[in-house]
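A single protein chain has been omitted from the complex, and every remaining protein chain is retained in its original position.
And then subunit A:
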Amino acid sequence: MIEYIISALILIGALFTFIGSLGLVRLKDFYTRLHGPTKATTLGVGSLLFASALYFSRGGELSMHEILVTLFLFITAPVSAHLLAKAALHLQLRSLAEPPEAESKRD
């Protein structure tokens, strides 16, 4: 039974990792491209690490290395994405979205 759960987690993780990189290549501008790797790939690698934790916990003792890596990745992925978005805004990269209305029109 646990073998099937581990296999399903490995397949889901690899599929999400691939979809994240596909989004990195296929999407049109940087701000949409940021979504693929930071969400799909993080979920995929988290799933793979969870499968590995289950695999090495089969003998009876809990394996904590993978949980550590998963926690670290889940904490650092949003931080690096935020910094990358700030850098892209600073460089004023081309965006597909319309710029917001100017402040002077407000009155």
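Here, a residue touches a chain if its C-beta (ideal position, glycine included) is under 8 Å from a C-beta of that chain, and two chains touch if they have at least 3 such contacts; residues count from 1.
Just so we're on the same page, contacts and distances are computed from a predicted model.
Undergrad: Look at the options "Sensory/regulatory protein RpfC", "Multisubunit potassium/proton antiporter PhaF subunit", "ABC transporter substrate-binding protein" or "Cytochrome c oxidase subunit 2" and return the one that UniProt uses as the protein name of the missing chain.
TA: UniProt lists the chain that is not shown as "Multisubunit potassium/proton antiporter PhaF subunit".
Undergrad: Using the touch rule from the top, list residues of subunit A that touch the missing partner.
TA: Counting only subunit A, the missing chain is touched by 3-4, 6-7, 10-11, 13-15, 17-18, 20-22, 24-25, 30, 33-34, 37, 41-42, 44-45, 48-49, 51-52, 55-56, 63, 65-66, 68-69, 72-73, 76-77, 79-80, 83-84, 86-88, 90-91, 93.
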